[in-house]
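In what follows, a structure is listed as structure tokens, so that the remarks can point back to it.
For this depiction, one protein chain was excluded, whereas all remaining protein chains were kept in their positions.
The block that comes next holds subunit A.
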Amino acid sequence: MEDDTKPKKPGTRLCCACNQRRAALKRPKTLEQICRECFYAVFEEEIHQVILENKLFKPGERIAIGASGGKDSTVLAYVLSELNRRHNYGLDLFLLSVDEGITGYRDDSLETVKRNELQYGLPLKIVSYKDLYGWTMDEIVKMIGLKNNCTFCGVFRRQALDRGAALLKVDKVATGHNADDIAETVLLNILRGDIARLSRCTSIITGEDGPIPRCKPFKYTYEKEIVMYAYFKKLDYFSTECIYSPNAYRGFAREFIKDLERIRPRAILDIIKSGEDFRIATSTKMPEQGTCERCGYISSQKWCKACVLLEGLNRGLPKLGIGRNQGLNSDAKEDIKKDGRTKRSSSGLALHQEIGMWLNGRETKGDVFLFDIHPTKVFQIEGITQIVLNTWLMGHPPKSIVLVHIVS
């Protein structure tokens, strides 16, 4: 059997599965060399087995595929519609996209999703940040700059997918998270000491207690194989980096995982395994899941993260909810003296002296001020005063927000 491209040289390796055709890739999972046709078969079959073994879907369910137009979700949409046909899953599949409102990035990738809608015959629903929250990412970045913008985007996207899924009345959302993504998230959660997320992030189904669970059919699928599959099948996907600065910390974890994979590809599955088998000490305090008082979304705090961030945007305090222990959910009102002991400004003054200078006597007992250290603003929380400070601390203190409660 001849391939449409010429063999590299005589004696080229044959596929270890069929022993007939020329091998086209080395599988990272097994290190087997395999031809294109056998690769398609085994790639699809493994995903089918994952779906069966983990009971990801039930006959008659409506399933939304979270579709960004990128490689993972494009391959997921293709493979799921294929498997649904081949194995009679009996699923109603939909494409669900989130429009963050990023000109030159999301508008282009949405065009890809619209083509996928026609190519795969799957109905498409697009929900936008603008409609849901009243802000596009372009507008948010204009207000807050390029720091922390990924926090807004990530928090908003998570909820947007849920809201879109509710509009579609689906039973479940399937996302394209692959093995590399999950290994990366395990590492990140370890690096951040985020035990609650560490124990959740390897679950193939999450949110089963909530209204719309999510599942990850590609949990054990290597990114390399997804990209190879898309390339060989000539699937139409979009691949440009977001125009707003990429998440640098995640980038390091990603690069580290890729370096490990080159030396020992199994490392990816082993990291996932480690994440799954982690036992959390019974003495570890876990956040309690409740619902947001404002919008009813799941939250371990009084307000969910999206509502806190939105409140900040709408009140002109965009740093609200960024960083640890500050913001609306926190009672961490620090009095001036306590702060003054630990921090000094660029002018060498203690923080409380500096703050005192800026307030310049306009504070009264009971006032609460919010100092936004990056860049240089101070806001009176329950008032109209917004004092812009141009000479705020240059030393980049660890917290970007300090709440100051005037106690005397």
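Just so we're on the same page, a residue touches a chain if its C-beta (ideal position, glycine included) is under 8 Å from a C-beta of that chain, and two chains touch if they have at least 3 such contacts; residues count from 1.
FYI, contacts and distances are computed from a predicted model.
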In UniProt, the chain not displayed here, chosen among "GPI transamidase component GAA1", "Ubiquitin-related modifier 1 homolog", "RNA polymerase II transcription factor B subunit 3" or "DNA 3'-5' helicase", goes by "Ubiquitin-related modifier 1 homolog"
The one of A:233, A:258 or A:273 in touch with the missing chain is A:258
Contacting the left-out chain: of A:20, A:49 or A:239, that is A:239
On subunit A, the omitted chain is touched by residues 3, 5-9, 12-13, 22-26, 33, 68, 70-73, 176-178, 180-181, 223-224, 226-228, 231-232, 239-242, 254-255, 258-259, 261-262
